[in-house]
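Partial complex: the chains shown occupy the same locations as in the complete assembly.
Which chain is which? They are A, B and C, in the order written, and residues in each are numbered from 1.
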Amino acid sequence: MADLESIQQKIIAFRNERDWAQFHDPKNLAEALSIEAGELLENFLWKTTEHSRNLSPEELNTVNEELADIFIFLTYLSE
Amino acid sequence: MADLESIQQKIIAFRNERDWAQFHDPKNLAEALSIEAGELLENFLWKTTEHSRNLSPEELNTVNEELADIFIFLTYLSE
Amino acid sequence: MADLESIQQKIIAFRNERDWAQFHDPKNLAEALSIEAGELLENFLWKTTEHSRNLSPEELNTVNEELADIFIFLTYLSE
């Protein structure tokens, strides 16, 4: 299992190198997180709950990318 | 800063004690996360971005509770 | 079936009487609509699709209130 603290530090360092903090007010970050949550949900739309428990490797990969995006915005918001 | 791994382990242990995993299919968890993201966003609705950067202690407290809820569902989904 | 145009005209008239248009920029209205969509979805969380097709009168009433809220913000945004 990955070390979440070191991942969070990399996410913040990545942002600071690009000087993005100036754009990252909480209102826009909360919008971004909500949008990403919608993209996550889209992976399960019209699917049964059984299907959602048995995703293909490709589906799982897409879901994990959305979870990573949500974690990134959660990290920005928690700072 | 809290140790996120130990928090995640506690979240999962809390769930397992209550035998909730049977209800926690990814489709419903993604719905829950999306709903919580909406509740987070509600804290910034009609506010300026300036205001969102300068929340009162009470506002910050409510925001942090929503962030914790999102982290919990993200933990369930990442398992 | 209700006359949607006359309902929309009443929604806009209601807003104009209160001079709310100044607060109703599309960014905040889109946030509001997204928040209401989350509240609508909350009525179906953890429920089966079968249950969602067979709501009790009370559940149906709450759902209809959320649909009305979404229609109001959709009306503001469409203007």
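The definition used in the following text is that contacts are C-beta pairs under 8 Å (C-beta built on N, C-alpha and C of every residue); 3 or more make two chains touch, one makes a residue touch a chain.
Fair warning: this is a prediction, and the values are worked out from it, not measured in the lab.
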- Taking the full complex rather than the 3 chains in place, the copy count reaches 4
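Keep this in mind: only the chains that are shown with their structure count from here on.
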- Task: Between chain B and chain C, tell me the centre distance in angstrom, where each centre is the average of that chain's C-alpha atoms.
- Result: 25
- Message: On a C-alpha centroid basis, what's the spacing between chain A and chain B, in Å?
- Response: 12
- Item | Whole-Å gap between the CA centroids of chain A and chain C | 27
- Query: Residues of chain B that touch two or more other chains: which are they?
  - Reply: 28, 31, 34, 37-38, 41, 44
- Where on chain A does chain B make contact in their complex? 1, 3-5, 8, 25-28, 30-31, 33-34, 36-38, 40-41, 43-44, 47-53, 55, 63, 67, 70-71, 74, 77-78
- Message: For the complex, give me every residue of chain B touching chain C.
- Response: 23, 28, 31-32, 34-35, 37-39, 41-42, 44-46
